[in-house]
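This report concerns only the one structure given below.
Certain chains of the assembly are absent from this excerpt, and the rest are unmoved.
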């Protein structure tokens, strides 16, 4: 998280929601630099502002104050330049489109040529291991497969950044393990910059180059942990190593410190 | 030359003269292309005239004069109906023998411009129509004679040529009924006449057209009077709803003929004066408050009947 | 299919109740007639008479069926006494009015979903517009349009449209707003234009709502047409049939026309139901 | 077209611009929620006035809003009499009976899926019988006074409310039903404590639709026979007397009453179904 030209750079980002019950201070003085190729996980208790911060990066939310630059320009301009793919917690596939049709959606919107579209759809379907399922409808697939399709959709137009908000939150542990492994491979292959929100400490530690620990009310970054784990392939068993456990422990402590809770 | 004629009610022998004139080519012989538009319960012929939707309309004089006082300058150009066919038909077992027995009873009346003769009659009889025990309760009568059959009213409004016979058809015998013809009660007002907008009459071409129209129409009427079966057939052919039946229309035509028989189309001044007098005699609530000016012209019939 | 038996049972119950009601309602007339004729009626005579009156207060089911049968099959379809002929006339106007109403509802809904100002101003007035009794304004509309030379089918269709645009408007505003925040956000991440969001997201996801409101709308259009047929120079159509039946006290004719109208409505709704199945199936939305 | 027409059109454009800005800038404020539709309504009136005057439309065809207002002002007692005959007696009476009967019927058939499957299609069929055909029949059966109007209203509101209520009673989710099963709750318990409360949002949906239907039904029925008062009576007779300003005054009363009635039900809905996501705001 050092280096000359960070791809995401937040300085003093503040965000206050005006609600019926009064203002909610969702983000307070958030500072963060993400370099090209980093895999950054955001972890923190429910309501601490992880989603909100990711949405700020995606210009789906506008900070009340502070500066947020993505690829050197404002988040809004970066959105207009289609700089990122976004994966939501729910797959959010359109039920009236086939899997291929869903993946084609951003390509149609961005005016890719017909031939290019077909090629890319094939490509990403292969990437997420869904060849042959293009003609199926979303509800004909299992939850895990739907989630992979939604990742394929975010990858199809090959944006530089991939933002993922608890993409595996709804899946069971074993499916999740498998998708984690695949995501890591994919990241490695494509060298994208990834922002990843999760609730799971092992998941965060297993995947990331940097783990951002947040605390709630108002949402702040309490710790940014750089992972000593290899940037290369990480077998699942790495989770049983003492190194892994040590980082996990550090994350856990960070979390507990910030957890001033009423559940 | 096109003429649009707005009828006051649905297609039936009441308007046979016009259909006959159409069917027998009397209009065509005058070089006219007449579009006969049937009316209906919610069609106000006066309103259609005001909107310019028709050149000439069939209307009752009370309604036309009332409209004239409201600022809609309708002018009577011909009067094919000499007599009134309106009457009040009562069930004998209600005990009604004469108009004085109406008090405290419920009477069915048509509205929508047809209520004026009744209201005038009641005010000449000095019977209030507010439902007080000393007066009569007025019902807005629907399209049919059910209120009498279902005993919801002691009397209902009927026409000699139509509703009266419906009551008979429904199974009541003439001797179970008591009828009061407006004609006999001395409160008859002029019915189906032909009316046009006053401003149009300043146009000589329009006048000429009306002369031809009235001439052909009267020819139609006279033909219908003498050929009731054929006239009824023509009416049936022109009824788009398919609801009319030949025997009913033949009977209606014969009754209608009694009303038109004494008219050559020209408005009889005595009838006119009587109608105006009755309408103005409304006590506190007359149908018209001042003597109408220019509510008729004899020019058209004068020219037509030459 | 599994509804058939229950429907039959319910129909049977209704028919039985109906016969009972016919006996009860028509008895007064039969007794009156007997009294006027000075005769007595026994029960058998009463049953026979109440079921066969030419102008009953409530026609017995078989009389209505007879009227329907005669109206549909007993006449050549071009005859003015044929219910098929009048039904067809009504259907034509209904379809035109329905098309116009649907289009108007759609356009308004799209406007409302895209413009706050329209949303805030149009909706309350659209609701108010539906509290105006159509039967009251129908004659005026007919007269006004006649005065500018519009006659025949168009004024009637406009009244039908006036009734049918509302359900479509309400349903489509709901439908076009059916996409959840996630789906809309997804489109934003693609920086999709409003038109793209409309055609690729809002319209497809509104389809189930569209069909639901089309079913209500087509029934409303039919009612509008019939209402418009009453004052429109009482000429053709089921409305005119109802009216002339009423005018001449032909209760059986009224009931036959009434049932014909309800059958027409049922057929129209069923047709839309079929279209719904086909479209949703092709879009992979029917499971 | 004369100057009035052009002025009205100019006003329209200006009002549209004002509304656009207000809605976009202050759209969430309370005053804007009233101001915007109000200005829109005023615009409609101005446009109407301008076009009627500008195009010289005869007042027996379409009176100007000012004429209607004047007529309204000096016939308040008459309008009130008609209002109480048609709305207070006919519409309201029928509404209460019809909705009440529908709710009870829904509860009665709720226990029998067999009845539901049979009744609803047949019900939908009867609901499609056009009111203009039913009204004369009911007038014949129930007489000329408000009772027959109430009967028409009952017929009109019964099925929409029934259908909504039946749907509402079935609207509990499986989890909630399973929960009641784990308590081995009686039919009465699950009806009172689960299904009735859960049905309320649906019921009010039906009740709101029924408000405008009730109004229309009561007015329309008067066209087919009535005593000499009532809104439908006045409308149909005033047309014959070319008193269009009075006709429109009655229509204004109908629209006000309809909107008010609808608003009242919406208000009650808000308090009864305060817990529903759509009401939490």
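We call the chains A, B, C and D, going by the order they appear; numbering starts again at 1 in every chain.
Just so we're on the same page, a residue touches a chain if its C-beta (ideal position, glycine included) is under 8 Å from a C-beta of that chain, and two chains touch if they have at least 3 such contacts.
Just so it is clear, the model here is predicted, and its values are computed rather than measured.
Student: How many of each chain type make up the complete complex?
Tutor: Each shown chain stands for its kind; the full complex totals A x2, B x1, C x1, D x1.
Everything below uses one rule, namely that only the chains that are shown with their structure count from here on.
Student: Can you tell me which chain lies farthest from subunit A, using the average of the Cα atoms as each chain's centre?
Tutor: Here the answer is chain B, farthest from subunit A.
Student: So which one's got more C-beta contacts, B-D or B-C?
Tutor: When B-C is set beside B-D, the one with more contacts is B-C.
Student: Quick check: how many Å separate the C-alpha centres of subunit B and subunit C?
Tutor: 35
Student: Would you kindly tell me how far, in whole Å, the mean C-alpha position of subunit C lies from that of subunit A?
Tutor: Chain centres of subunit A and subunit C, defined by C-alpha means, are spaced 53 Å apart.
Student: Would you mind listing the residues of subunit D that make contact with two or more other chains?
Tutor: 61, 136, 140, 223-224, 236, 239 - these are the residues of subunit D that touch more than one other chain.
Student: Using the touch definition from the top, which residues of subunit A touch two or more other chains?
Tutor: Correct list: empty.
Student: Using the definition of touching given at the top, classify the network of chains in this structure as line, ring, star, complete or other.
Tutor: Its topology fits none of the listed shapes; call it other.
Student: Can you identify all of the chain pairs that touch?
Tutor: Pairwise, the chains that meet the contact rule are A-C, B-C, B-D, C-D.
Student: Can you list the subunit A residues touching subunit C in their complex?
Tutor: 55, 58-60, 79-82, 84-86, 88, 90, 92, 94-98, 105-106, 108-110, 137, 139, 157
Student: For the complex, which residues does subunit C have touching subunit A?
Tutor: Per the stated touch rule, the residues are 182-183, 185-193, 196, 200-201, 204-205, 207, 283-285, 287.
Student: Spell out the part of subunit B that touches subunit D in their complex, as residue ranges.
Tutor: Residues 41-42, 44, 46-47, 50-51, 63, 66-67, 70-72, 111-115, 129, 131, 137-143, 146-147, 150, 152.
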